[in-house]
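Notes to accompany the following structure.
So, subunit A:
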Amino acid sequence: MIIQSLDDLKAIRDAQKVKVALRSSGDPAPDTIEITVGMDTCGLQAGARDTLRAMMEAIEAHDLHHVRLVKSGCMGHCEAEPTVLVQLPGQSPVLYGHVDSQLGRDIIEHHILGHHVLAEAIVLDTSDHDRRGR
Partner candidate 1 sequence: MTTMTSHILVCGGTGCNSLESTRLVEQFREAVTTLGCSDDTDVVRTGCFGFCGEGPIVKILPDNTVYVRVKPEDAQEIVQSHILLGRKVERLFYKGDGDQALSDKDMEFYKKQKRIALRHCGLIDPEQIDEYIGFEGYEALGKVLTSMTPEEVCTIVKDSGLRGRGGGGFPTGLKWEITNKIPSDQKYIICNADEGDPGAFMDRSILEGDPHCVLEAMAIGGYAIGASHGIIYIRAEYPLAIKRLEIAIAQARSYGLLGTSIFGTNFAFDIEIRYGAGAFVCGEETALIHSVEGKRGEPTKKPPFPSEAGYKGKPTCVNNVETFANIAPIILQGSAWYSAIGTATSKGTKVFALASKVQNVGLVEVPMGTTLREIIFDIGGGIRHHKKFKAVQTGGPSGGVITTADLDTPIDYESLKGIGSMMGSGGMIVMDEDDCMVNIAKFYLDFTQDESCGKCTPCRVGTKRMYEILDRITKGEGTLEDLDRLEQLGRMIKDTALCGLGQTAPNPVLSTMRFFREEYLAHIVDQRCPTGSCKELSKKTYSIDASKCIGCTACARACPVDCIDGKVKKVHVIDEAICIGCNACFTACRFDAVIKP
Partner candidate 2 sequence: MSKAQARARTISVPDLPQDLFDTLGAYIASLDDPKGSLIHVLHRAQQLFGYLPMEVQLFVARQVGVSGAEVFGVISFYSYFTTTPRGKHNVSVCMGTACFVRGSDKLLDRFKEELQVTTGETTKDQQFTLSDVRCLGACGLAPIVTVDDKVFGHAKPEDVEAILKPYRAGSEA
């Protein structure tokens, strides 16, 4: 292919944008939403990889640049795997349990985009159970 104009160039650049977003993550912006997926043995056993992939695709589909997907070890709620922790800036983290691919997509669509917490799937909402911990 021959690049004839700046638009041609931008087309190639856009095709690379996911890669770029991941590589240049650097310092998270103040409005960054962090979603942590528990990826320990029990989480993986329960299908955390599929969840992660589904959420990644949803983030991409909605073109969300301020969401950072992080993989972590066991979050301690092995009975509710796969678990996903959503942390909106300035708010207390919310932990979802039994997150399959569909619920993963729902979290992106309802919690992140719609600011509507999926109460029925919550394992631990730290704003209510402040010091409950584990």
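Assume contacts are C-beta pairs under 8 Å (C-beta built on N, C-alpha and C of every residue); 3 or more make two chains touch, one makes a residue touch a chain; residues count from 1.
Here is how the candidates were picked: all candidates are chains of the complex that A comes from, given by their letters.
Since we're looking at a predicted model, the values are computed, not measured.
Here subunit A appears alone, and the candidate among 1 or 2 that touches it in the complex is 1.
Residue ranges on subunit A touching candidate 1, taken from their complex, read 1-6, 9, 12-13, 15-20, 22-27, 37-41, 44, 49, 52-53, 56-57, 60, 68-73.
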